[in-house]
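Take a look at the structure below.
One chain of protein is taken out of this complex; the other chains stay put.
Right after this comes chain A.
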Amino acid sequence: MTESGITYDNLAASLLNDMINNIIKNEVLLNLSNHLSIEKQIGDNKENNNFKFQETDSSKDIYGQDKMKLKTVESGRYFSCENCGRKIAGGRFAQHINKCLERKRK
């Protein structure tokens, strides 16, 4: 009984393992083919391209600006609410407009 239990678990684990390995293989192949096709297109012009070998840093957005900085800048800015005319800080604006419009509807 225990033996069949073990094989049962083994079976599920090895099926899962196969699945994961397939995904890894796919991903590696994708990366490699992308790399090769870009390499072919740019040839020796490695220094002068701006789309290859870009490592994305998770603390920056796609324009290379610091996310944290942007956040503080945006939440510190004041926007005027079109509905009630008050000035609301960027960080609370969504929350405010939600309540403000609801009040109007009532």
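Note that contacts are C-beta pairs under 8 Å (C-beta built on N, C-alpha and C of every residue); 3 or more make two chains touch, one makes a residue touch a chain; residues count from 1.
The rule we apply is simple: contacts and distances are computed from a predicted model.
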item	value
Per UniProt record, name of the chain withheld from view ["Large ribosomal subunit protein mL44", "Signal peptidase complex subunit 3", "Multifunctional methyltransferase subunit TRM112-like protein" or "Transcription and mRNA export factor SUS1"]	"Transcription and mRNA export factor SUS1"
Residues of chain A (touch criterion as defined above) contacting the omitted chain	7-8, 10-16, 18-25, 27-29, 31-32, 35, 39, 53, 55-56
